[in-house]
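First the structure, which I've put down as structure tokens, then a few questions once you've had a look.
Only one protein chain is missing from this complex, and each of the others stays in its spot.
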Amino acid sequence: MPEVTLQDFKTAEKSWWCPGCGDFGVLAALQKALVELGLAPESVAIVAGIGCSGKIGNYINSYNLHTVHGRTLPAAMGLKLANRDLTVLVAGGDGDAYAIGMGHFIHALRRNLDITYLVMDNHIYGLTKGQTSPTSEHGFVTKGNPAGSIERPVLPLSLAVAAGATFVAQGFSSNQKQLTRLIQQGIQHHGFSLINTISPCVTYNKVNTYDWYKKVLFNLDDLPDYDPRDKVKALGMLHEREELVTGLIYYEESTAEFAHQLPGYREEALVHQDLTPDPDELLKLMEAYR
Amino acid sequence: MPEVTLQDFKTAEKSWWCPGCGDFGVLAALQKALVELGLAPESVAIVAGIGCSGKIGNYINSYNLHTVHGRTLPAAMGLKLANRDLTVLVAGGDGDAYAIGMGHFIHALRRNLDITYLVMDNHIYGLTKGQTSPTSEHGFVTKGNPAGSIERPVLPLSLAVAAGATFVAQGFSSNQKQLTRLIQQGIQHHGFSLINTISPCVTYNKVNTYDWYKKVLFNLDDLPDYDPRDKVKALGMLHEREELVTGLIYYEESTAEFAHQLPGYREEALVHQDLTPDPDELLKLMEAYR
Amino acid sequence: METIGWKVGGDQGEGIDSTGDVLATVLNRLGYHVYGYKSFSSRIRGGHTHYMVRIGDRRVMAPSHACHVLVALTQETIDRNVAEVVEGGVVLADEAFGPSLPASATGVTLLVLPLTAMAREAGGLIMRNMVAVGASAQLLGLPLKAFEDYARDKFARKGEAVVASNVAALRAGHEAARERAPGVVFPLPPGDGRARYVMSGNQAMALGAYAAGCRIMAAYPITPATEVMEYLTPLLPRRGGAVVQMEDELASIVLTIGAGFAGVRAMTCTSGPGLSLMQEAIGLAGMTETPTVLIDCQRAGPSTGMPTKNEQSDIEALIHGGHGEAPRIVLAPGTPEQAFSDVVLAFNLAERYQCPVLVASDLSLSLWPQTVESLPVREVTIDRGERVSSEALLAMGKDVFQRYALTESGISPRSIPGQPNGQFLATGAEHGGSGKVTEDPVNRVQMMRKRFEKIRNSFDVPGIVDSGPADAPVLLVGFGSNVGPMLEARELLEAQGLRARVAQVRVLSPFPAAALAPLVAAARDVVVVESNATGQLRRLMGENGVHGDCVRSVLKYDGTLFYPEEIVRSVLEGAGVQEVLR
Partner (left out) sequence: METIGWKVGGDQGEGIDSTGDVLATVLNRLGYHVYGYKSFSSRIRGGHTHYMVRIGDRRVMAPSHACHVLVALTQETIDRNVAEVVEGGVVLADEAFGPSLPASATGVTLLVLPLTAMAREAGGLIMRNMVAVGASAQLLGLPLKAFEDYARDKFARKGEAVVASNVAALRAGHEAARERAPGVVFPLPPGDGRARYVMSGNQAMALGAYAAGCRIMAAYPITPATEVMEYLTPLLPRRGGAVVQMEDELASIVLTIGAGFAGVRAMTCTSGPGLSLMQEAIGLAGMTETPTVLIDCQRAGPSTGMPTKNEQSDIEALIHGGHGEAPRIVLAPGTPEQAFSDVVLAFNLAERYQCPVLVASDLSLSLWPQTVESLPVREVTIDRGERVSSEALLAMGKDVFQRYALTESGISPRSIPGQPNGQFLATGAEHGGSGKVTEDPVNRVQMMRKRFEKIRNSFDVPGIVDSGPADAPVLLVGFGSNVGPMLEARELLEAQGLRARVAQVRVLSPFPAAALAPLVAAARDVVVVESNATGQLRRLMGENGVHGDCVRSVLKYDGTLFYPEEIVRSVLEGAGVQEVLR
């Protein structure tokens, strides 16, 4: 097989994102990560949510499933259970992930199926034109909250660690190198990987801008003795730094992946099975009903 | 007004619970707590979920709203916003709360509206006859998981603390005194209170029995220098003790309650308003459309 | 049809179910036909429950009120059920609760046996049911040996002591009844000795799914659908598959879609509340043309409703419940055999037409066991639908494959993740041939037509199964578990000189109007029999242009099954909408 290039992961589709949108950087890093891992486009399946971010699947030449709002993770679970040879990625916005999708998020984390989840977090609802999102800060002003948001923001990283996640990272769309590496690590991690990715919305979020993030984000790569395997320390660090960090926050090296624990687990992907029924087996099963 | 007695909070309804079910203890503690707080039955509204636990509203003489499965918390929010004079409680099972209701759970915690939530946690689905619940332990055997559950259990207390809760406690249906006190504290707490309550299912859960709990549960009341105001310490303690503790785990003393932050907040409950419209005001509002 | 009714009643959680199951199984082994139905409520212990087994020498598919032997473990059982006991019938009651018959119960014998005491002697209270079964065997003139053999089979792996206790209990009951009863009360003619199968619709559907190559089942527990999960739990791992219990129904259906997109047969199963929650995603399956199978075991709604009671009230939600317009095929089996075949068919149709296929069961079909001759396991065929070959894709090159190509049939061959050059976007947003999102109005119309026409044009599943004389003045129209009561009602009507024809609606969507219309036109009195309050099937007929002045409804919506006589009464007495009441 010829070597995979970036071109292989591109589509003819012109992007619908606003110029300068952070999502471009997420897309680029994702494509780079896939190329660097040498994955063939047909072996990659991406499940995307609804939102500006959810359009990422339109621009990447892989098998793409664009679900309904907030339901990416169960769809990805179905895909992965059906075909464990696929590299299954999920991408979507902070609203998709942490508002309507919150329940599935927590459950996916604790299930630990081998899926990589890129949340494209702009602290706002982009596609519906600028409403407060679950990650919007307390006091954040939108049309719907002219006096500022009165809710505590969702803290996705702390929640993920508390929920039993085995790989939790945060990337920044502007730090392509780190983000690409995190995505690769996530894909290689044998279990569920969360990569919350700061991806600024240049149109509706005038507070959490590139500049703002560049100022406040601390890069864990600069903290060589940070140990991402200590759960309680990770939680403490996140609390202290108000989640404004990038890098690998927490992981568990050898953990029980979901599919491998299934009683019927086989190496061969289900999709390759011949489905011809065995009537004698069925008749034998029917004996239980006499 | 004559003093309230336990009798005032009882109904003529005969219980549908199995003899010995932990839910009896939860009901009793709740009724005691209400009486001890001197609340009038008509000032108490209880929103219950679907499940054996969700029948609690049938046995308590208050305003009761028995919702659909997993949607108690938004209903309670509507109730409380509509009438802030009411004491609003929510009760339901671990499936109702942490499976289908997980999204609402996390969001209710971060909203911090003045509601008290009693999760009646038996680590199993009672009413549907014994399936694995989100709090069932890894390896827990049910009909649906004959080889044992392969998911990490939901850790409600850690999740709640991580989600931004301002009052997190765990009670045990057998420890009436502590549970009654926790419920009272929860009601008095000005914000959202979670009281995860161990309430054994004697019919379907033969592992997490009263005896088992009595052996493994550690009572935080016995740890006089435990400081429930330190978030990171609370998380560490929960991690270390695998959430097998009872008592007040975490709280924030003075926190921003949701309703009080609403731009239109008024002391008077909305339900008391006269709704007669003011046509002149409406005509004035219409001026914006010329 | 001459049948014998045996009923056991007592408190929930006291083994009433297994008592009935023992009797039904042994009767089946002896070559009788049985139909069992229960009354239970949404609680775990306590509350009255009863289980009636109707016994015949040919197929039994409907309930009957006629109870010949009533086994009562509580006085409540007697009080609630004695009215159904026929003249000459026996109430077999446990001495332990001091049973008494009401004055109204004339012609009924009360047979008081120390069931509890005998059970204790045989090995413990848990043996009480076996004592009662042993006594029942005597009353019905059944060979005790068959029961003893059963006990040996069933309890062998629990050890000899357990077997011995059960056998002792059976014998004690049998002996006591022989001593104290007035003899064999209702001697059954001997069975034909052919052991058939006793099965519920849920059991048949689980087998159907397995036979059809279902490999993943994602669901959330709910009465009366949970059992489909439970029956599939040991089956799917045989082929590397799995039943996964999800956090809710929203996740369950979307997981199913994800697996379908990946090319694996998957399904979910739920009841009304879950169906409501799945409405959005069913549209996603329709829009992305992803094969998706969903079983809805209907129960009495709306909202939580009466979770343990029968109803057929999700028809409109099954067909029209989602926003916007997406294709759905809805099948409606009425017997375990049909339930098995329809689930197989559902998987084939889902892949052939690349759309969601919903199977509408109802609580009675789902839960009540009945004797079936066999399931058509040798007729199972697998149709994976149109797929693009890997060779064709290879020849095409990158970015050429049109997943949603417009074709004459409306069906576009699909690629499966993993196939090189087959990559595409499956989206719930409107899209063009390649899958790319577009809002072009011309494309929109083409795609909407494509999605509907692929089904309308080529759907070739017989939608109506009719039986009875073509020139009968009366036509009974119905579906689901009402088919049994309708067929029996036809017999009863004919016995009274009124000829009737029965049209079972097997496909609810696309509605078989062309097949039904001539039957309606040929009849003088068209009675649409359904277990709901608003006449959903009748309205479905109307919306599809099948109407007429002679079309009327018989409705029952109190949570219980139709009894054949209720249909007869409504046909004979009625005009306009008839509601069956108590």
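As written, the chains take the letters A, B and C, and residue 1 is the first residue of each chain.
Criterion: a contact is a pair of C-beta atoms (placed from the backbone, for glycine too) under 8 Å apart; a residue touches a chain by one contact, two chains touch by 3 or more.
All values reported here derive from a predicted model rather than from experimental measurement.
Student: Give me the visible chains that the unshown chain touches, in label order.
Tutor: Output: missing chain touches A, B, C.
Student: For the chain left out of this view, which of C:E247, C:E280 or C:E488 touches it?
Tutor: Answer from the full complex: C:E280 touches the omitted chain.
Student: Considering the complete complex, identify which of A:I60, A:I100 or A:A234 is in touch with the unshown chain.
Tutor: A:I100
Student: Thinking of the whole complex, not just what is shown, which of C:V162, C:A429 or C:A522 touches the missing chain?
Tutor: Of the listed residues, the one touching the omitted chain is C:A429.
Student: Give the residue, chosen from A:Q131, A:T209, A:T255 or A:Q273, that touches the chain omitted from the document.
Tutor: Candidates A:Q131, A:T209, A:T255 or A:Q273; residue touching the omitted chain: A:Q131.
Student: At which residues does chain B meet the chain that is not included here?
Tutor: Interface with the chain not displayed, on the chain B side: 8, 11-13, 40-43, 45, 47, 57-58, 61-68, 71, 73-79, 81-83, 85-86, 103-104, 107, 262-266, 268, 270-271, 273, 275-277, 279, 282-283, 285-286, 289-290.
Student: On chain A, where is the contact patch with the chain that was removed from view?
Tutor: Answer for chain A: residues 16-19, 50, 52, 66, 68-70, 99-100, 102, 125-129, 131-132, 134, 143-146, 203 touch the chain left out.
Student: Just the residue numbers, please: which parts of chain C touch the chain that's not shown?
Tutor: Missing-chain contacts on chain C: residues 41-42, 271-273, 275-277, 279-280, 283-284, 286-288, 298, 300-309, 311, 313-314, 316-317, 320-326, 427-430, 439, 441-442, 444-445, 448-449, 452, 532-534, 536, 539-540, 542-545, 547, 557-560, 579, 581-582.
We adopt the following convention: only the chains that are shown with their structure count from here on.
Student: Tell me the chain pair with the top count of C-beta pairs in contact.
Tutor: Max contact pairs: A-C.
Student: Determine the centre-to-centre distance between chain A and chain B, using the mean Cα coordinates as centres, and give it in whole Å.
Tutor: Taking the mean C-alpha position of each chain, the two centres sit 31 Å apart.
Student: Counting only Cα atoms for the centres, state how far chain A is from chain C in Å.
Tutor: Those two chain centres are 40 Å apart.
Student: Please report how many Å separate the Cα centroid of chain B from that of chain C, as a whole number.
Tutor: Using C-alpha averages as centres, the distance is 37 Å.
Student: By the touch rule stated above, which residues of chain C touch at least two different other chains?
Tutor: Only 247-248 qualify.
Student: Would you mind listing the residues of chain B that make contact with two or more other chains?
Tutor: 99-100, 102, 134, 146
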